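Just one protein chain is left out here, and the rest sit where they should.
Chain IDs A and B follow the sequence of writing; residue 1 opens each chain.
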Amino acid sequence: MAIPFNARISMPAEAKAGEIIEIKVLARHPMDRGGQSDGKGGTVPRKILNRLTATYAGEEIFRFDMHTGVSANPFVSFTTKAVASGEIVFEWREDGGASFTRTARLTVT
Amino acid sequence: MSLPISLRSNAPDALRLSEKEPDSAEPRGGRTGPSRRQLVAGAAAGLALAPLPRPAAAAAPLSEHVLRLTEGVVPERARLRLEIPALVENGNSVDTRITVDSPMTAQDHVRWIHLIAEKNPFPDMARFHLSPRSGRAEVATTLRLAQSQTVTAVAALSGGGFVMAEAAIVVTLSACIDGG
Partner (left out) sequence: MLRLAVLLLLAAAPASAEIVSGSSFLSPEMRRQQEDETRNPGFFWVEQGQELFSRRPEAGGEACIGCHAAPQRSLRGAAATYPKLVSERLMNLEGRIEQCRVERQKQPAFGYESPELLALTAYIASLSRGLPMDVAIDGPARPFYEAGRAFFERRQGQLNLSCRHCHDGLVGQKLRGDTISRGASTGYPAYRLEWNSVGSLHRRLRACSLGVRATQFEAGGPEYLALELYLAGRARGLPVETPAMRR
């Protein structure tokens, strides 16, 4: 069974307009560096999450480019200014083209 | 572009490495990157020195990786704080936090922060892209470090300048590894 992708997004559900909030994201992914022997004379290809983008109120507010120096099950935290109630969309891109999406709602008061 | 040459010497590579002069400082012989011998010697030096605190890297010459990112501009060693443990018990997941002192306005903000581990098989570790909507220039992640080395954070500012900070990290080895 392949390791299923999963993510844990931690941020306040509510914020005042203009308030800066911290968003913490933990993803489940082996972040396989590749290069190990596959036992058949070849090597295992690299398979990591290579990018996380966060989009909020019509704009990309954060992008995280990852290489093999980012740990397995990577954690990242960043900040954003609360501007409008709405969804923050998180999208991961994996080597090979697969992508995973999660959303979190922020209510701005 | 200016490369510091003051630390060049005629001592053998291994000896110079044991004095912890970064192997990336030498633009000689048209060779880029450390030789196999240097890497082996570096690994041995790293093992031998593992229990000792390393001297601050502040005076070290600029790594070629930094100058590649900044296209030759020398970053200021200021305004960027790199929080990373000096000694880690396992290089597989190293908590790292970077804060840049910036108002994060449209006129004056951090565009990106880039992390380099010069002795990782792939030195470029990660890049965080920020904008005025970030509000603050403060990010954190978990890094993978192959061995004891210097980790460098470089931030690109909206005005065209760069700031940076370095930290020397000792990575110790776990005792009872699975061995495959």
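Operating definition for what follows: a contact is a pair of C-beta atoms (placed from the backbone, for glycine too) under 8 Å apart; a residue touches a chain by one contact, two chains touch by 3 or more.
Please read these numbers as outputs of a predicted model, since none were measured by experiment.
The residue touching the chain not shown here, chosen from A:I20, A:A72, A:V89 or A:V108, is A:A72. The set of subunit B residues touching the chain not shown comprises 85, 89-90, 92-93, 95, 172-179. The set of subunit A residues touching the chain not shown comprises 1, 3-4, 6, 8, 10, 24, 26, 28, 30-31, 71-73, 75.
Heads up, the rule we're going with is that only the chains that are shown with their structure count from here on.
As a whole-number value, the distance joining the C-alpha centres of subunit A and subunit B reads 24 Å. Remark: subunit A residues 20, 22, 31, 33, 56, 59-81, 83 touch subunit B in the complex. On the subunit B side of its complex with subunit A, the touching residues are 92-94, 115, 117, 120-131, 133-136, 138-145.
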